[in-house]
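Here the complex is missing one protein chain, while the rest keep their positions.
Letters A, B and C name the chains as they come in the text, with residue numbers starting at 1 for each one.
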Amino acid sequence: MAELSTLHDAIAKHVFDGDTVAMEGFTHLIPTAAGHEVIRQGRKDLTLVRMTPDVIYDQMIGMGCAAKLVFSWGGNPGVGSLHRLRDAVENGYPSPLEIEEHTHAGMATRYTAGASGLPFGIMHGYTGTDLVDHTRVATVRSPFGEEEVTAVPALNPDVAVIHAQQADRQGNVGMWGIVGVQREVALASKRVVVTVEEVVDELDLRGPSPCVLPSWTVDAIAEVPRGSHPSYSMGYTVRDNNFYTKWDAISRDRDLFHRWMERYVTGAEDFDVYLEALDDGTLTSLVDDG
Amino acid sequence: MAELSTLHDAIAKHVFDGDTVAMEGFTHLIPTAAGHEVIRQGRKDLTLVRMTPDVIYDQMIGMGCAAKLVFSWGGNPGVGSLHRLRDAVENGYPSPLEIEEHTHAGMATRYTAGASGLPFGIMHGYTGTDLVDHTRVATVRSPFGEEEVTAVPALNPDVAVIHAQQADRQGNVGMWGIVGVQREVALASKRVVVTVEEVVDELDLRGPSPCVLPSWTVDAIAEVPRGSHPSYSMGYTVRDNNFYTKWDAISRDRDLFHRWMERYVTGAEDFDVYLEALDDGTLTSLVDDG
Amino acid sequence: MADPGYTADEIMSIVAARQLRDGQVCFVGIGLPSEAANLARLTHAPGVILIYESGTIGTRPVVLPLSIGDGELAEQADLVVSVPEIFAYWLQAGRVEVGFLSAAQIDRFGNLNSTVIGDYGTPQVRLPGAGGAPEIASSAGEVIVMLRQSKRTFVAEVDFVTSIGFGRDGAGREGHRGAGPTVVITDLGVLRPSAEDHELELVSVHPGIEPDQVRAATGWELRFSEQLETTEPPTEVELRVLRDLKERTAQAHGGA
Partner (left out) sequence: MADPGYTADEIMSIVAARQLRDGQVCFVGIGLPSEAANLARLTHAPGVILIYESGTIGTRPVVLPLSIGDGELAEQADLVVSVPEIFAYWLQAGRVEVGFLSAAQIDRFGNLNSTVIGDYGTPQVRLPGAGGAPEIASSAGEVIVMLRQSKRTFVAEVDFVTSIGFGRDGAGREGHRGAGPTVVITDLGVLRPSAEDHELELVSVHPGIEPDQVRAATGWELRFSEQLETTEPPTEVELRVLRDLKERTAQAHGGA
């Protein structure tokens, strides 16, 4: 059964050094506040798994939380590069980062296999690309014919961390809109931590693709309004495109990055400091003109 | 794009002798009216595919439409046997029926593989059962370890026939509640025929597990209110448990069965005759006491 | 013998219900298993999580469903998922702690037959078939079997292994996630597989039933457990709740 707790306690209780951690959210519902708490608690040697690393993993990698990254697309959507990720891969700063990369379809198939209790999943893909020589795939022949398919190993993270719109007081989690791979990663992982916009008396899933995770499949839930910023939570917040643009400048410079992280994450008591800076317009002041 | 048409024309245009036909609906949303139309148009040598053959296939098998049945559970839910199915298997009446049987999980995996464009699907199952010697399964070893899984061949029927609650005027189909394998069978099949309770201006999916099939994945749509009787359409009709009970007596006796089919299906112009008999209480009069 | 104040079916359902612990995740078949699981939910296990193969998860039916896919199950569920998903993400992945099964035949090693009586190619009786049972038997943490006991249903070896218990040779369950059948509840008593050779042994007889009656209703030389007990009779509460549930159900389904 899911335990309603603070974000601090949820991370302290379920995320450990050396864990394989999957913080998912496909553009929508990205668990930023939870990522900041992992950084704040100084987790190390994590294997970070995520289809689209995005700003959240750029921050964790830049702060040295990660030993390895498993991903399929590592950019700043609509803006460009993730500079902390590139600095780690190209220059080993702040520390070398092992990478295992896949395609989106491959990652989705791996999570689905994990959620299904299978050792691997099958798909059409990777064939003819140079990825085959640099990642974990294999070819399997159909036992019913000549056709061959690509096999990818199941992904079963130690802990899944996701952000959803709602949880009820019994700990059932509800989300809608672009739900990405969140249901699969939650069902594939040994432990599940969820931050939500709002704890409600009764789930009220008001958008397309409504999706429920029953309480008994979740370990910890923390209410963190706007916890997905600069991503968004359909029905609650909108995407902060401006922040993604500003992140390019903040993350490009090592010193600037560290000053920003110190001010809004490691030097802050909790996510409220970040939200206050967002509200008073100072969150990007380190790179804003005048 | 889906064409809005009469049930007669939809079946005439898309279901042919010798086809592999999957009429799905897991207890809920069973396409009874479409099954009657297939019988009325005298289709022969069909390979009938369905997880739970139910009354609809008992009628089609009893009327000699089928050469083969692919299924996973062939009973009258909550009542007992399907007597026409048993008569065909045990006595070859009205004609011998080849059967290929699977488990529910196996059939679901086969449809999913078909909908995914894969030649086969993988699962844990069948191992240690005598089904292995009597159906199409194989063992596949994980390329990433020692573990073995069971492979089942993809199912890609010539035509899928399903019943849904709604379609809009553009031909988008909407259903909710227990949606079973309908999305998978529709996406796995070469042609898709859908009967609906109601054609609406805008889909209004008011129940759990809402599911949409866009117009361009559907070939023909016919509006047939109560077309799933004695099954039900959540939000529109309720299950006629009494009819399932009565069907046991109607189907147990060959002559009685043929007289019933002649009166309400083959001798009837369309499904309205059946509904009228349902409304005036005569639909089961052949076995009702006085 | 004197009327014990309850029927054989009632004590079967009540004893089966007692096997469930509060909060357990339970995959339920239609009929007696559904009756027993809901009785448990309405008595000592209010937090039991019931899953039906139609895709309804965490459902709390007010009346018993007549079919595995009654609207009642969807309306009262925490969530409803597709049939491919219920088997892949929920049963196969090992999220089900207890599976309830019945069958036409069970053998001394707990293997179940719901496919054919007689030869597969030329069956005396063609049964409905596998449905979801084989994967429940394989993947559920443990399996509770409910079956009325007779020489016809309790056979030395099943005609067809639809769902595996401990295998035709009783060797065990290598390659299967779950522990298999841990208890078999009948109208006469309770059987459990022996730790040594997995053969089903009589561990409890229902009040008023003689052990030899049970042996006489078994198609093999039934062994009695050294700790053979007499089943606790149904309590007033168990009987009242069960009868209320069946009464509600009969009314809702128009006596069907």
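The working rule: a contact is a pair of C-beta atoms (placed from the backbone, for glycine too) under 8 Å apart; a residue touches a chain by one contact, two chains touch by 3 or more.
Note that this is a predicted model, so its numbers are computed, not measured.
> For the chain omitted from this view, which of the shown chains does it touch?
Output: missing chain touches A, B.
> Given the contact definition stated above, which residue among A:His102, A:His163, A:Arg191 or A:Arg226 touches the chain not shown here?
Here the residue in touch with the unshown chain is A:His102.
> For the chain left off this view, which of A:Leu7, A:Val173, A:Met234 or A:Met261 is in contact with it?
If we include the chain that is not displayed, A:Met234 is the one touching it.
> Identify the residue among A:Gly35, A:Gly74 or A:Pro153 that touches the chain left out of the display.
Once the missing chain is taken into account, the touching residue is A:Gly74.
> In the complete complex, which positions of subunit A touch the hidden chain?
Touching the missing chain: residues 26-28, 51-52, 71-75, 77-78, 81-82, 85-86, 89-90, 101-105, 108-109, 111-112, 123-131, 134, 148, 177-181, 183-184, 207-209, 232, 234, 238-239, 241-242, 244-245.
> For subunit B, which residues touch the unseen chain?
For subunit B, the residues touching the absent chain are 1, 115-118, 172, 183-184, 187, 212, 214, 216-217.
Note that only the chains that are shown with their structure count from here on.
> Measuring centre to centre, with centres taken as mean CA positions, what chain is farthest from subunit B?
Max centre-to-centre separation from subunit B belongs to A.
> Looking at contacts between chains, which pair has the highest count of C-beta pairs?
Result: the chain pair B-C has the most contacts.
> Report, in whole Å, the distance between the mean C-alpha point of subunit A and the mean C-alpha point of subunit C.
About 42 Å, centre to centre.
> Could you pull out the residues of subunit A that touch at least 2 other chains?
116-118
> Touching two or more other chains, which residues of subunit C qualify?
Each of 79, 88, 92, 139, 177 in subunit C touches at least two other chains.
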